[in-house]
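Sharing a structure below in structure tokens format, with a few things to ask.
Apart from one protein chain that is not included, each protein chain of the complex appears where it belongs.
And then subunit A:
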Amino acid sequence: MTINQSGWRPEMGGSDEATQATFTGNRALMLEEPLLFEIGSTRTTGVDFDDAPEAPSRLGGMERKDPIGLPGLSEPEAVRHYTRLSRQNYAIDLGLFPLGSCTMKHNPRLNERMARLPGFADVHPLQPVDTVQGALEVIHQLAHWLVTLTGMDSVAMSPKAGAHGELCGILAIRAALEAKGEGHRKVILVPESAHGTNPATAAFAGFKVEDIPATAEGRVDLEALKARLGPDVAGVMITNPNTCGLFERDMRAISDAVHGVGGYVYCDGANFNAIVGRVRPGDLGIDAMHINLHKTFSTPHGGGGPGSGPVVFSAALTPFAPLPFVEKQGDRFALIEEETAGEHHAGSFGRMVAFHGQMGMFTRALSYILSHGADGLKQVSEDAVLNANYVLRSLEDVLDAPFGGSGPCMHEALFSDEGLAEGFTTLDVAKGLIDEGYHPMTMYFPLVVHGAMLIEPTETESKAALDQFIGALRSVAERAKAGDQALKGAPHFAPRRRLDETQAARKPVLRWKAPQPAAQAAE
């Protein structure tokens, strides 16, 4: 009989030596990785180039005289470098990603397959439109579904991400006001709990930003809003569901009040995932809203991407929407641009981008919508809300939930640092979660909650996955409440220990400098 000579069992001992330093600095399969500049030499290259031909210089003596010092790596060195770095990253394809306000949902592989079809992936924005009819049909179909799902009048597909979409919406509002001769309206009202991009967008478009206070239950204070409305108000920017994870029940009344004084309503659609298929923003009196295709319709940061932020418009704002857009003319699709817009889109405020938007994201979003269907999309928002409420109710006995009494939450659960031991903060809880193998939740946002922890599990997590996450966060929270000093040093098991964020911001090292060779240094 054969005997396994190397068979090792824990009771044989020797398993407590994890802290022992290794020769390489590696810890088993967790590999240390030097900087790109520290690998190989500048004399190496992964590609064989022909010598550059002699050519007369037109640089007038400004030619570079010193070596440029680019990293020189062979192909396997380059491949290994990036593969090793990717192993130190955390991604939605590795585990639950509880970043609130980011909707880090699974990106179905079907989307990727569709986006890689050569007819979509290999088209060029300057191709004749007769050769890209399929791609234009995708944009047209997706536009149809976005307008249908939101109950709005039209959509501008070109904005490249959420904040870009906000700017698009606010510029349309500005154009509409100017067309009415009301360019003097200079105030945009924004709730205190808004994403920081909202006031930044309004200010960038030349408006003055004023805060709208919140009620104790975490919603917009309708009476305070009404009291502020007047002839100088251009509009409001409201996030619904809001960043406290609550649905703005008074949204219709807010819209009516703002319209009553001649203003417009912008809705930040970052949290659309909680209501897609169940609430149509158009029915709430909203004039413009961006949709983060890269949140609501899968492909989140690091799991597909890049961003794409189409903006839906009410009938009042449609004439001012930016170019270009796709129009069906008979059985073909046309791209309406400056030279073809003519009389019937003369009010357009201009353009957000040079070309047509993120084609790859359009294909993925349409693939997501069509593969889920109307019933599937409804279930998406239902399950997203159910999962967030499960997290909220499972942890509110150990973590303070400031709006836990304001009714069910929407797609995200919000906790504060109330009740942690003296000297322990939200940051310690976040670092503890890293040791437990999770990317931390969104922290210190929204600003209206002290030490906020904003958790958005999304619908793609199973109950088992949620239970494990809840168990991990409960354990870390209990340690923070008990004042476990070891938590102040977390993470202990990550490739790097806790980083000095203060020094990183105050004295950032932005440029790598080659170490001086010993002989030179001695001179």
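The definition used in the following text is that a contact is a pair of C-beta atoms (placed from the backbone, for glycine too) under 8 Å apart; a residue touches a chain by one contact, two chains touch by 3 or more; residues count from 1.
Everything below uses one rule, namely that contacts and distances are computed from a predicted model.
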item: Candidate names "Glycine cleavage system H protein", "Cell division ATP-binding protein FtsE", "Tricarboxylic transport membrane protein" or "ABC transporter permease"; UniProt protein name, chain not shown; value: "Glycine cleavage system H protein"
item: Contacting the left-out chain in the complete assembly, out of A:Phe355, A:Tyr390 or A:Tyr444; value: A:Tyr444
item: Contacts of subunit A with the absent chain, listed as residue ranges; value: 196, 427, 444-445, 447, 501-502, 505-506
